[in-house]
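The complex appears here minus one protein chain, its other protein chains still in place.
Per-chain numbering from 1; labels A and B assigned in written order.
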Amino acid sequence: MFSFNEIKKSFLVALWFMFLTFPIMVIRVNTIYKTIEWRWERMLMVGIGAFFLSFLWRYLRKRQEAGQKKAEPGETESLPLTQRLITDKRFSVPGIVAVSLFALAFPFVFSMYQTNIMTTALIYVVVGLGLNIVVGLAGLLDLGYVAFYLVGAYTYALLNLHFGLGFWTVLPIGALFAFLFGIILGFPVLRLRGDYLAIVTLGFGEILRLIMENWNEFSSGPSGIANIPRPGFFGIELSLHQNIIWVYFVMLAMAVFTIFVVRRLQDSRLGRAWIALREDEIACQAMGIDKRRTKLSAFGLGAMWAGMGGAVFAAKTTFINPASFTLWESIIILCVVVLGGMGSILGVICGAMVLILLPEYLRAFSEYRMLLFGAILVIMMVFRPGGMITAVRKTHQFKGLKDQQSTN
Amino acid sequence: MDYFLELFLGGLTRGSIYALIALGYTMVYGIIKLINFAHGEIYMIGAFTALIVAGILSMLGWNQVLILVIACIVAVIYSSAYGFTIEKIAYKPLRQAPRLSALISAIGMSMFLQYYVLLAQTSNFLPFPNLIPDFKFLEPVEHIVRSSEIVIYTVTAIVMVLLTFLIKFTKIGKAMRATSQDRDMAMLVGVDVNKVISVTFLVGSATAAIGGVLIASHTGQINYYIGFIAGIKAFVAAVLGGIGSMPGAVLGSLVLGMSESFFTGYISSDYEDVFAFLFLVFTLIFRPSGILGRDDTEKV
Partner (left out) sequence: MMKNHVRKTLAIAAASLFLCLTLSGLGMADTIKLGVAGPHSGDLASYGIPTIKAAELVVKEVNANGGVLGKEVELIVEDDVCKPEVATNTATKLVGEGVHAVLGHICSGATKAALGIYNSSKIVAMSPSATNPALTQSGDYPNFYRTIASDDAQARLEVDFALDILKLKKIAVLHDKGDYGKGLAEFAKAFLEADPRAEVVLYEGITPGAVSYGAVVQKIKRRGAEAVIFGGYHPEASKIVMEMRRKKMKTIFISDDGVKDDTFIKVAGVYAEGVYATGPKDVSSNPMAVAANEAHVAAYGEDPGAFFLNAYAAALALLNAIEQAGSTDYDAISNALKTKNVDTPLGSVRFDERGDALGVGFSMYRVKNGAYYEVK
C-alpha cells in the first residue's frame, strides 16, 4: 500500500485538490475596502488532508470492490450480517425486548431535551415508513412527500383554530385528508415514469407550500398558526415536562402501530403488488395486476402516515408556518429512507434515528455541522449504496426433488 | 404593446438564464441518467471564482472587457475541474448502484459544496461588479433591454449552437450519443466510457460557469445559496422540455421563463411559482416525456 506508485498517486491527488480549492479557500476579496486576503495556511491544510485521505479512500474502495464478488450460482447466497441477526431467534427476541425496555424507560432516564429530540426522531420514523411504501416498496420516486406532512399539520392547526377540535379528534381526519391528497396526486402522475414523476411530485409539494404561504385568509400565510394545543391527557392539565413525556409516549405508540401495519401491508397481496410494480412495471401489468389501483393505493396509503406525523408535529411544536415544509424536508425524509435501506422497515428506523439525532449531537461542531452531514451522505452512499440495512426479500427455500427421492 | 414587449424580453432573459444551467443538467442526465443536484452549486462556484478573479484584476485596474474574458475563462476552468472531481468521487463509484443512491449522493454533494463555500467565504451577499460594459448603441432602448441582457441572449444562442455542433458533428459527440443510448454496447465497440462521461461533465460544468458569470453580472450579487434555487428551476425547465434533449432544455427554459414573466406581468407575482409548477404538471399529463422528449419505449 505504501509503494512508490501509491505515494505518487496520493501526491498528485493532493496537488489537484490544492489547485481546486485555491480560489475559494485561499483568497478572500473585499471589493468595498479594496483588500485581498491570502490565507496560504489553508492550502497547506487541504494538501496534507487530501494526501492522507486519498490513501484511506483507495484502501476502503478496494476492500469494498473485493467484497462485492457475487456468489456462484447454485450456492445459497450468504445473507448480510444484519439480516442473519434479525432472523435468528436467539438474537432478535432479546434484542426487541431490550429495545422496548429502553424505549419505555427513555424519558425518565434522559432529560426533557433528549426526550424532545427522540420524539422528533420517532415522527420521522413514522413519516419515513410512509415514504418507504411509496419509494421503497412501490419504487415511485416522490420528491414532494412533505406535502402530505403539511396537510396533516395544517389540518390539525386549522380545525383547531376555527372549530376548536382537539388533537385526538383531528388525528384520524388528518390521516384521511392526507390519504385523499395522496390519491389526488396519484391521478396526474399515473402515466409518468422515473424522473418525470420525481419532478411532478416535487412541484406538487412546492405548490401546496406556496398556496399555504400566499393564501393568507385561509392559512394565516407566512406568520403561521401559533398556540396549537398539545394532545390531551384525558382532560388533565400537564406541566411542560409531563407534556413532553406524554407526547413521547403518544409518538412511540404511533410508531409501533405504524411498524405493525406496514409490516402486514408488506406481506399482503397489495404489498407484493407494489414490489412487482417496482421491479418491472410492464411485467407486472402482464401478470394481471391493476397498475392504476396499485399506484394510487401506494400514494394514498403512504401519504396517510405523513398526515399523522404532521398532526403530531403541529401539536409538539405548537407553532407551524409554511417555512417548515420546504423541498428540503422532502429531501431529508427521502434520505431517511434511502440511507436506512429502501424497503426495509428496520432500515428506515435506523435511518431516522441517525439522520435526526446526528445533527443534534453534532451541535458541538456547529458551523461544520451541515458540511459533515453532506459529506456523510456521500460517503454512506458510496460505501453502502443499498443503505445501512439492506432489505431482503422473503425467500422460501425449495428443497427440491432430491429430498423427496431420499424419503421414498 | 410596449408592455408586452418588455415582458417578452424579460421572459427571454429569464429563459436564457435557466437554459444555461439546464443544458448542463440535461447533458449529464442524457449520459448517466442521473439528476445532478450538485449542478446548481457548480454554477455558484463559477460565479464565486469569477468574483474573486474580477475583484483582484479590477483592483489592479485592468480593462473591463479583458477582466470579463479572463474571469470567464478562469471560472470555466474551475467549474469544469469541480465537475470532473465530483463525478469521480460521488458518482463514478455508484454507476452500478440503484439510481436513488446516486441521487442521494448528489444531494449530499450539493449540501457539501454549499456549506464549503459558506464557510470558506462568507454567508453574506457579495456584490458582483457588472463586468458587461454598456453598449453605446443601446442607449435609447436602455430602459427596455439592457446590454447585459443582450449578451445573455447571444451567449445562450451561441452555446446552444456550439453544443449541438459538438454532439452531432464531432467524434467525441458521437461517442457521447452512443454511451447515452447503450452504455454497455458502447464499451463493447471500443468507446472509452469513462472518458466520455468525464468530458460530458466538463462541458456541462463549463456551460454552467459561463451562466454563472453572466447572471451574476446581471443581478449584481451572489451568495452561497443561489445555486440551489436556480438549479431547481433549471431542472424543472429541462424536464419540461424533455430531459436528455438539448434543444428540449433550451425550449423548456424559454417556455418556463416566458410563462413566469407573463403571468407576473398580467396576473400576479404572488403565485408565479405555483403557476410554473402547474404548467409543468399539465404539460406532462399530455406529453409524459416533456415537450421534445423522446418516448423511450421500454423493452421487457
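In this section, a residue touches a chain if its C-beta (ideal position, glycine included) is under 8 Å from a C-beta of that chain, and two chains touch if they have at least 3 such contacts.
In this text the structure is predicted, and so the values were computed from the model without any measurement.
A.B. asks: Counting contacts across the entire complex, name the shown chains the missing chain touches.
C.D. replies: Every shown chain touched by the left-out chain: A, B.
A.B. asks: Looking at the whole complex, which of A:42, A:193 or A:369 touches the chain that is not displayed?
C.D. replies: A:369
A.B. asks: Sort through B:57, B:132, B:197 or B:230 and give me the one touching the missing partner chain.
C.D. replies: The single option touching the absent chain is B:230.
A.B. asks: Contacts of chain B with the missing chain: which residues?
C.D. replies: Residues of chain B in contact with the hidden chain: 3, 6-7, 9-11, 13-14, 17-18, 118, 123-127, 142-144, 146, 215, 218-221, 223-226, 229-230, 233, 260-262, 264-265, 268-270, 272-273.
A.B. asks: Pick out the residues on chain A that sit against the missing chain.
C.D. replies: Spelled out for chain A, the touching residues are 32, 104-105, 108, 111-113, 116-117, 120, 213-214, 216, 221-224, 226-227, 239-242, 244, 313, 316-321, 323-324, 360, 363, 366-367, 369-370.
We adopt the following convention: only the chains that are shown with their structure count from here on.
A.B. asks: Using CA atom averages as chain centres, what separation in Å is found between chain A and chain B?
C.D. replies: Taking the mean C-alpha position of each chain, the two centres sit 29 Å apart.
A.B. asks: Under the definition above, what is the set of chain B residues touching chain A in their complex?
C.D. replies: On the chain B side, the touching residues are 29, 33, 35, 45, 48-49, 51-53, 55-56, 58-59, 74, 78, 81-82, 85, 89-90, 93-94, 97-105, 107-117, 119-122, 126-127, 129, 232, 235-236, 239, 243, 270-271, 273-274, 277-278, 280-281, 284-285, 288-290, 298, 300.
A.B. asks: For the complex, which residues does chain A have touching chain B?
C.D. replies: Residues 16-17, 19-21, 23-25, 27-32, 34, 36, 42, 61, 135, 141, 188, 191-196, 198-200, 202-204, 206-207, 210-211, 214, 280-283, 286, 327, 331, 334-335, 338-339, 342, 367-368, 370-371, 373-378, 380-382, 385-387 of chain A touch chain B in their complex.
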